[in-house]
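Only a single protein chain was left out; the remaining protein chains are all shown in position.
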Amino acid sequence: MSTALKSRLAAAGSALRERDVDGTTLLLAACFVPMLAFFVVVWVIPIVYALGMSLFASPVRSPEFVGLGNYAELLGNGAFWGFLWNSVVYAVATTGLSLVIGLGLALVINQRIRGGDALRTLMIFPYLLPTLVVIFMWKFILDPNIGILNQFLVDAGLIDKPIAFFSTLEFAMPAVVVTSVWKFASFAFFILLARLQAIDPDLYERARVEGATTWQAFRDITFPHLRGAILIILLVRGIWMFNKFDIIYLSTRGGPLQQTTTLPIRVYQLAFSEVNFGMATALAGVMFFLLAGVAVVYFRAFAPETEVA
Amino acid sequence: MATSIHLDTVRKEFRTLGNTHVAVDDLSLDIPEGSFTTFVGPSGCGKTTTLRMLAGLETPTSGTVSFGDEDVTDLPPQERNVSMVFQSIALYPHMSVRENIGYGLKVHGVPKAERDERIDEAAAVLQIEEQLEKMPAELSGGQQQRVALGGAFVQDPDVLLLDEPMSDLDAKLKSDLRVEIQRLHQELDTTVVYVTHDQTEAMTMSDHVVLLRDGELAQVDPPKQLFDYPNSEYVAQFIGMPSTNVVDCAVEAGDGGTALVGPGFELSLPAGIDAPTAGRVRLGIRPQYLDVGSDGACRLSVDVEVVETLGTESVVHGRLEDGTSFDVVSDAVDDAVAGDRLDVSFDLANAFVFGEDGETILFGSERAGERSSPAGAGGVTP
Partner (left out) sequence: MATSTGRGLVSHDTQKRLQRIAVYLTALLISVFTIVPVYVMVVIAIQSPATTFAGGRVNLLPTEPSLRNFLVLLGSTDTVRYFVNSLVVTLGSTVLSTTIAVAAGYGLTRFDFTGKSLAARAVLFSYMFSPIVLAIPLYVVFSTLGLLNSHFALTLALTAISAPFCIWLMWQYFQTVPIALEESAWVRGASRWRTVRDVVLPVARPGYISAAIFAFAVAWNDFTMARVVMSRDEMYTITVGASLFLDRVNIGWGETMAVSLLISIPPFLIALFLQRYLLQGFSVGGLE
């Protein structure tokens, strides 16, 4: 988090000039001290400490400086790339599907059909329900013994035996993705719906008058308006899903056989199952630098900071 | 109690990342106590910045601001006895109208009974008694501005500052509020400083008008003086609607005396005037002072382009033979059409002559500078 630290120092060191009104030094302190103290104590110090720790093998019991040895071991191990791949697959699948469903639903609701309002209120549910609850719901539905999906599939003759989705190699990741999409499609939905409703309806009127088909209207009017939001959703939610820990841990713990182990899961395993804090912090470090790289791209592309500064 | 205001070489610089912008450039000004003074000028001329320095919301980079004998330059706004009405109206959305008006009194510890009394009085003066218990969001723009005025009124300030309070209002509201503000000025014993970019407001309401240009003082005088005796081309063109016509002329000395030669006309200068005898000058004549026909001393032809009929008179927008745009305001041009050639004339007495530096040389046949600065305005005209 050295960038944050640098900005803090820059702010403090340079002439803090504010509007020409007197007697505000105390106010200034009251505004910035909490935030600065907070960031330093809860973000900067732990991260710096952890990065330092990643340079040691068995740093808790008998610290031994290995420089980048942990990183080398981490990246040299073929399994790492498998976990990275899982992370990417999970992030892409969840975000992509969420986007498609969210977009489809937003387009539908925007048509102002009957029951549209009710449906929109309905979509708040996935957003509201705590992740744990969502997991419980889907674990039940997909349960091999009494899950209703299996019940339905067997009854319909599509399969002979019930499938234990979360514990089957081929179905584990898809099951996790479906669960995640159920919860997160509503984010994409609300954001896209807001953008859609901001489009001037006169534009569509004009297109109709000039003879455009529905597809052409979508392509030439709707899509350009949504492009920005779609990109942001893809990038930001993509990152978010890449970083997700709780959904996967709660549904499969990373199994079966590490099939759904993503990098966040692996970090947890290294720290608490294998109690190897050197490697755990190293992997956390890798993820940190990965995120920093993506963040740079994000800032260059969207300059979101201009909204406030 | 109203106080006079004195600005002494006030300078305000804004520094951002290596650039320094001079908003107010060594401005010196005297505003008499109890007067209604308007700062006017185009965007960026420094009028709002100067007003904010009077309020204490900006501190001068150098120079002093005094109210009467007291130097208030470094005094924060809380400690000056000023009231201010903002362009954006700035009513507290979470307080009722009554609370909005009374807020300043509350801060000063005025007891509730007295507060309510003074609020009721202000509301009566501004005709907003019906609105007292409402919230700002329920009011129209005009009503909101009256509430803001009420808040200022109730403080009984030494100095009342108004920062373009009518920019967001429609024309009818503006004229209503103009009357309100002038009435307020008469009721209160206070010095009013009013900022606007609209010269009609400036001319109709003020005792004195301060015209600024790029942070410097262009002229300070009562409105009529400003209109009849602009001390520069800038002033002549800013004051008056439509703008003064300005034409390039050459000065030629001949046997019959000196004459100003312009596109399509010649104006002889009577003997005895202290006027330049060579070089180029610019001639200014207000559209209102042009007569249709050829009776005046100086005759010229205007190619008509656009005619605006205003009812009692018309405005003709046209061009002289060299392409200079030229306007005529008269009640005798109602039937002019685009493409016509209009003959107009004027007398030297109504014209201004400006030197190449923009400064006025002649007001009619009077030499500029012979007129002393009128007492009372107290402005330092550079």
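First chain written, first letter: the chains are A and B, and each begins at residue 1.
To be clear about the criterion, a residue touches a chain if its C-beta (ideal position, glycine included) is under 8 Å from a C-beta of that chain, and two chains touch if they have at least 3 such contacts.
Not measured: the values here are computed from a predicted model.
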Of A:Leu75, A:Ile221 or A:Val236, the one touching the omitted chain in the full complex | A:Val236
Considering the whole complex, which of A:Leu55, A:Ile163 or A:Met287 touches the chain not shown?
-> A:Met287
Per the touch definition above, residue among A:Asp220, A:Asp246 or A:Glu274 touching the missing chain | A:Asp246
For subunit B, which residues reach the chain that was dropped from this view?
-> 17, 55-57, 76-80, 82-84, 86-88, 90, 92-94, 103-104, 107-108, 151, 155
Going by the touch rule given at the top, which residues of subunit A touch the chain that is not shown?
-> 1, 3-4, 6-8, 10-11, 14, 16-19, 21, 23-24, 26-28, 30-32, 34-35, 38-39, 41-43, 45-47, 49-50, 53, 101, 104-105, 108-109, 111, 113, 115-116, 119, 122-126, 128-141, 146-148, 151, 182, 187, 190-191, 194, 211, 213-214, 229, 232, 236, 239-240, 242-246, 249-250, 264, 267-268, 271-272, 277, 280-281, 284, 287-288, 291-292, 295, 298-299, 304-309
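Operating definition for what follows: only the chains that are shown with their structure count from here on.
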Report, in whole Å, the distance between the mean C-alpha point of subunit A and the mean C-alpha point of subunit B.
-> 59
